[in-house]
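Take a look at the structure below.
With one protein chain withheld, the remaining protein chains of the complex are depicted in position.
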Amino acid sequence: MKLIVAIVQDKDANTLSSEFVKANVRATKLSTTGGFLKSGNTTFIIGIDDERVEDVLKIIRETSHARDQFMAPPVNVDVTGDSSMSYPIEVQVGGATVFVVPVEQFHRF
Amino acid sequence: MKLIVAIVQDKDANTLSSEFVKANVRATKLSTTGGFLKSGNTTFIIGIDDERVEDVLKIIRETSHARDQFMAPPVNVDVTGDSSMSYPIEVQVGGATVFVVPVEQFHRF
Partner (left out) sequence: MKLIVAIVQDKDANTLSSEFVKANVRATKLSTTGGFLKSGNTTFIIGIDDERVEDVLKIIRETSHARDQFMAPPVNVDVTGDSSMSYPIEVQVGGATVFVVPVEQFHRF
């Protein structure tokens, strides 16, 4: 039995929850940081048999890895009407930090 | 020395805190998930000597285990005045997920 602690971006947390359900992985979601203004992270805690650790890591990596995304830049009001600033910008999103820890006991009461 | 991570329902967290105090178990409570609308869970982190692990597990199990509870159903306004829908319903509440993890160092600064 292992304990997997996975910290992902909030924006990936719902998709990851769904993938865990599909794969029959019981994950417990801790709170997110940040308040109304700041995006934060979500921590998942998973108790899993040794032979399924690689499956769980694969799900986390595929769902939450860091990747570049094109985003519309904030609208820039320009007196000349020049639209040269309106190209989409590339932003890195996602990313996961994952620990696999040995467990001596695991209980569900 | 062991690290015990216990995730319980918010509704059991206060009682569990009190039981830990009574038993002289020093537990640190992490944040709860959920916002104003959604009930969430509370995570306790406990550093404890090996010989007291079973005592801590017993406190968690007795205070936080899953159990059925009868609840008044939401009031159902019925034009006929029929009260047949107002029986209490049985709902499962509580439940705890608990990990016991080996610890190499434990400090209070």
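For clarity, chains are labelled A and B in written order, and residue numbers in each chain start from 1.
The rule is short, and it goes like this: contacts are C-beta pairs under 8 Å (C-beta built on N, C-alpha and C of every residue); 3 or more make two chains touch, one makes a residue touch a chain.
All values reported here derive from a predicted model rather than from experimental measurement.
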item: Which of B:K11, B:K29 or B:R61 contacts the chain that the document leaves out; value: B:K29
item: Per the touch definition above, residue among A:V21, A:A66 or A:V91 touching the missing chain; value: A:A66
item: Chain B, residues in touch with the chain not shown (by the definition above); value: 3, 28-32, 45, 47, 101-109
item: Interface residues of chain A (partner: the chain not displayed); value: 2, 5, 7, 30-34, 40-41, 43, 53, 57, 60-61, 64-66, 95-102
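As a convention for this text, only the chains that are shown with their structure count from here on.
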item: Centroid spacing, where centroids are CA-atom means, of chain A and chain B in whole angstrom; value: 26
